[in-house]
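The other protein chains are all here in position, but one chain of the complex has been omitted.
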Amino acid sequence: MSERGIGAPVRTQDPPDRRGTIMDLSRPGRRAFSLPPLDVPEAHIAAELAREGRAALPEIAERDVVSHYTRLSQRNYGVDTGFYPLGSCSMKYNPKVAESVAQIAGFQRLHPRQPDSISQGALELLWRLERALCEITGMARATLQPPAGACGELTGLLIMRAFHAKAGSQRKRIAIPDSSHGTNPASVRLAGFEAVHVPSDARGLVDVGALEKLIDEDVAGLMLTNPNTLGLFEEEIERITAAVHRIGGLVYYDGANLNAILGRCRPGDMGFDIVHINTHKTFATPHGGGGPGAGPVGVSERLVPFLPVPRVERDEATGAFRLNEDDPDSIGRMHGFLGNFGVLVRAYAYVFLHGREGLKEVAERSVLNANYLASKVKDLFPLAYPDGRPMHEFVATARPLKERTGIRAMDIAKRVVDLGYHPSTVYFPLVVEEAMMVEPTETETRETLDAFAEALRRAYREAHEDPELLHEAPVTAPVRRLDEARAARHLKLRW
Amino acid sequence: MSERGIGAPVRTQDPPDRRGTIMDLSRPGRRAFSLPPLDVPEAHIAAELAREGRAALPEIAERDVVSHYTRLSQRNYGVDTGFYPLGSCSMKYNPKVAESVAQIAGFQRLHPRQPDSISQGALELLWRLERALCEITGMARATLQPPAGACGELTGLLIMRAFHAKAGSQRKRIAIPDSSHGTNPASVRLAGFEAVHVPSDARGLVDVGALEKLIDEDVAGLMLTNPNTLGLFEEEIERITAAVHRIGGLVYYDGANLNAILGRCRPGDMGFDIVHINTHKTFATPHGGGGPGAGPVGVSERLVPFLPVPRVERDEATGAFRLNEDDPDSIGRMHGFLGNFGVLVRAYAYVFLHGREGLKEVAERSVLNANYLASKVKDLFPLAYPDGRPMHEFVATARPLKERTGIRAMDIAKRVVDLGYHPSTVYFPLVVEEAMMVEPTETETRETLDAFAEALRRAYREAHEDPELLHEAPVTAPVRRLDEARAARHLKLRW
Amino acid sequence: MLEAIGLGSLDELFQQIPASVRLERPLDLPEGVSEMEIVSDLRQLAGKNRHADDLVCFAGGGAYDHFVPAVVWALAGRSEFYTSYTPYQPELSQGVLQALFEYQSMICELTAMEVSNASLYDGATALAEAVNLSRTSPGRDRVLVSAAVDPRYVETLRTYGRGAGYEPEIFEVVQGRGGSPEVGEDVACVIVQHPNAYGLLEPARELFGLAHAGGARAIQIFDPLSLGVLAPPGDLRADIAVAEGQCLGNHLNFGGPYLGIIATRLDDVRGLPGRIVGETLDVDGQTGYVLTLQAREQHIRREKATSNICTNQTLMAIAATVYLAWLGPEGLAELGRRCVSKAAYAAERLADVPGVEPLFGGEPFFKEFPLRLPRPASEVLDGLIERGFLGGVPLEDADGHALLVAVTERRTREEIDGLALALKEVLA
Partner (left out) sequence: MLEAIGLGSLDELFQQIPASVRLERPLDLPEGVSEMEIVSDLRQLAGKNRHADDLVCFAGGGAYDHFVPAVVWALAGRSEFYTSYTPYQPELSQGVLQALFEYQSMICELTAMEVSNASLYDGATALAEAVNLSRTSPGRDRVLVSAAVDPRYVETLRTYGRGAGYEPEIFEVVQGRGGSPEVGEDVACVIVQHPNAYGLLEPARELFGLAHAGGARAIQIFDPLSLGVLAPPGDLRADIAVAEGQCLGNHLNFGGPYLGIIATRLDDVRGLPGRIVGETLDVDGQTGYVLTLQAREQHIRREKATSNICTNQTLMAIAATVYLAWLGPEGLAELGRRCVSKAAYAAERLADVPGVEPLFGGEPFFKEFPLRLPRPASEVLDGLIERGFLGGVPLEDADGHALLVAVTERRTREEIDGLALALKEVLA
């Protein structure tokens, strides 16, 4: 047998009775649903308000619903399948116990508007998690409401806006590094600010001199991740935060990379005023194929009044918890209810499972793994900024390879699929050409790192010896390379 | 792209870090387990009783345990994957609700030796299920203890033995048809009887004349399935049971094929004295990759005293349920506790979900599906007994094909794998050459039956036109044809 | 491994961190615990809550105790789905992508709208995104909101509006519904919830007519499970339809994770926020699915993106897809009829309780209706909880003497009668 590829389920068609969308399986009269007999008099909607005809949902028996989505799931690669080194995503293993506790009826079946008196356990959980996240980040209080990191950013920026407004100033601009994640500038706009781009220096770090020149009293603040998007620690972080504070601005910490520093240092101690956390990265709540996540936001003491409502408060006398629904300075509500509670239960489980030492080990192991893996491939795929020591992830580049062979980072990624792995992030950050951003995470073994390194090295060799293999790749995935341009040109967004 | 095959995940290797057994992934010092700190004084086992050294179980982190078994699962085909027409197995869809109710803590976390007073719900469930199974089969009482069909057979045969013993007779033989399932003769032996083989007639039915001649007062009883192993209804069933009763014997109904007659006729009404049910066939409790099942056994009034203990009894006055632990005539205990309770919860859910009409529809639809599918393939794969109308399954033969092309039923089966399906049972029943025993079940759609028929027809065509395809098959499964002889010769039963 | 990279200690890996910001003490958190301990900790916390399995739930107001069939999480809970990332590598993500394509298709069918995205955070934030989508013509900035829109949605809008530069303006309703927004040339959109925050049915066609007459967009907040019986947003001529999709197979979860639904007209597709999946072909000509129109999104367009959303609620959308496949067209219609009948019965029984009356008049409703109580609703609710009922959610109307009661297909006549009896006792 020739080795077509290893690992991923090989591209194959479904048999005719299982092919296509769920609608293709629909046949008149079939059904999965069942309801008890009606036990009250039948009432009706007035004709003028009623639907005419019916919604053309699929008609299908339960058996086929199950088979269809089971098969679809098998056409998907997850962390449970194997290594998933997407940079900036912290695709670590999601402990199963967190899944199972989130399903306890006392959490899963709570109505968001039930009285506080019968939700004491849930409120206590949120309270404890808030305390823990504040300790981890060095913040005073936090809101757990934002359902994802981007919403956390908007929350933080609105807090900045409210802070300055309260001080009687209407600052218009927010500084962000040129390597920042797309959500940063997008959030800046949504918060009604303009983005000012801060250049990086040759080491891949914020050009502090340039920053100091760039910012003035029209700048409300700076957004930064640290380690930054290149996986490098901003060594001059104190100078940076001081510079922003000097002009009266606030500094926002994008927590996507918090994994690298857990228990080692804290944004609050670096001078950050606002921090968001992606629980679906750092605290292992599963990504769900793209969501749900949770994006808690912590703030320093002076910003506490501006946090969103409702907030969980604890009556020191009775120990009872309650939701504080309004506060005059609060920016207001960021979510219809309390945010992604079910995700926060998982984050709670993760944080307290690991505890103080465990979280520190997470950081250590994640940084060690990234450095180890970098050391095994950087001769072929050089680090974009070779002078810095990467932390939990590294950004390498396929530029030399491309110059020599025409093989691009994308081709490497697709070949890696055929070699049994999910590829790394490619083409992000945008400031690096042919970027390959690799974040192995702490849950992976040395064997996995070695094998993945070997897969990259093999692809590199093949780029020279048998480039067709890379152009053709993937050949073992459920589909081969997809025509994205066609998708955008011939929009087909529904059946 | 050439169409190698459709449907099944294509044979491929795992990447190096995920290859081999769980032991191959073991590395010293890794671990998944965790325990709370010891909160009592440490005590020890005396040295002479203690283990020396340690059990060489794998050392492995939870992340890798999960990935390993997730990947293994993906190398397996289940009903949820698709059509699974194994004859005699009733591989129908297993409703998900039955899985979820079996996980309610009030069932899943019950200790088998907790007092009856705090197990009333569980006992009531068993009681109600027993009543329902008796109604479905036409029996007076039943035991739910046997954990599978074969154990049910043994239970029934021991009841026969006890019945005759009580009547002062020591009959030695049990009659079974030559087409019977292997568990029948094996159970006969385990019950201390000898098997007498009853021949089939040209129609594939019990040769009643021969039977009448064969049996005498040394025969304790007859075991039969109806519809029989060929999928045909024993039309002379009353003559058969009467003949056995005439010599003082008892008639045992092997319930593997009960699916075909639910609500249409009942073993009790045909004259059967003892019936076992495979809940993992007829009542959709999942097969679990080979088990667990449940094999409840119902008996007619005169055999009730012999049923195993413990039995669930209901106090008519108080309505309370209790376990009757002994009864002088009982054959005793067939299982350490009450049998596969968790499976019985699922069976209960299935029976009461369907109810009286639903169960009848199950039979009707399963027979219709089998007949429809048979009609689509029997020109190429003739029915072994073409005169009878098959019920819920049919037995076809590849003998003509083999004679013409050398292609055997096994080759067809393996090619069917490449065409996206689990094949039918082959080479059973033993009395049919090149047997293909196909049981589509009631949960499959017409589209599936059509597509499977087309797969068989295509394989048939290919047997003539491109036999290599069949000899080589499967090429799209996780492994190709396995060397069973080698497995038996070079026994490797552990790592 | 440290050796392999030429380091002597873990600390060396963290040398770039200036000493001055290093945390030189352990985090002030408890020590890590075993799985057994975390389970009992969380069981204990959960045990301090009452919930919808242990109380009979008539609470609604944006989150509903609809039945979640076992198939939904048996499938959406498969780890290939829930442990995967956003489908940036489409070849390894066909499962999620196709499921989302099916989701988009079903949302279109449900709403009679032309295009749906692949999910937003929840109903309230979906409304905020819809408003952003509507505020694209210069000069058309104002946002008119019916007073019968869920206050939580309005509060969320107010927050988002601070950044986007608008302040939602409330227009009055009459007897809990309707109203006559004045739609001038500066109005971007008119927002109506139908069924509304009182559960009442709105004269949506008329209200949307007013919006269109003024050149504004009509935004409808709808209830997905009402659409088996109620005319869908598309038929009502809504321009943008948003909803909370929790009811579609998602658990109550104390408010999240839920599902933000947004659907609109094809014209507006390039203004839609969030991910959209499109069908395409692979190099062999085989059908496949990809994220498309990514030029709208933050990772490509950065500050010019239609939204900042990145992580969304994909898994909830998959659950909704499975749920809708389970429900089918007949199920959707029948379930809607059940809600209507059960709510009507409950309204009648509860209004019979001495001292209780409808908050307004005889306005039509779907599955939820408002009552006026002789005592503060929060007190009454406590009494009902003692009797095993989560009797509804309090309204601020009538000085807090108003209660909103939701009746889903799960509620039996016996439970409804039980609630009426309990209410009578509490008020006695």
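Lettered A, B and C in written order, each chain numbered from 1.
The rule is simple: a contact is a pair of C-beta atoms (placed from the backbone, for glycine too) under 8 Å apart; a residue touches a chain by one contact, two chains touch by 3 or more.
None of these values were measured; they are calculated from a predicted model.
Considering the intact complex, the chain excluded from display touches A, B, C.
Taking the complete complex into account, B:Arg161 is the one of B:Arg18, B:Arg141 or B:Arg161 that touches the chain left out.
Considering B:Lys172, B:Arg404, B:Arg446 or B:His464, the position touching the chain not shown turns out to be B:Arg446 (whole complex).
Touch with the chain that is not drawn comes from one residue among B:Lys166, B:Lys213 or B:Arg480, which is B:Arg480. Within chain A, the residues in touch with the undisplayed chain are 1, 34-36, 66, 70, 95-97, 99-100.
Think of the hidden chain as still there; on chain C it touches residues 35-36, 43, 53, 67, 69-70, 74, 78-79, 409-410.
Quick note on the criterion: only the chains that are shown with their structure count from here on.
Among the inter-chain contacts, the highest number of C-beta pairs connects A-C. Centroid distances built from C-alpha atoms place B farthest away from chain C.
Distance between chain centres (mean CA atoms), chain A to chain C: 21 Å. Centres computed as Cα averages put chain B at a distance of 45 Å from chain C. Centre-to-centre separation of chain A and chain B, using mean CA positions: 46 Å. Contact with two or more other chains is made by residues 8, 13, 30, 62, 66, 70, 74, 80-81, 480 of chain A. For chain C, the set of residues that touch two or more other chains comprises 33, 35, 69, 71, 74, 79, 284, 286.
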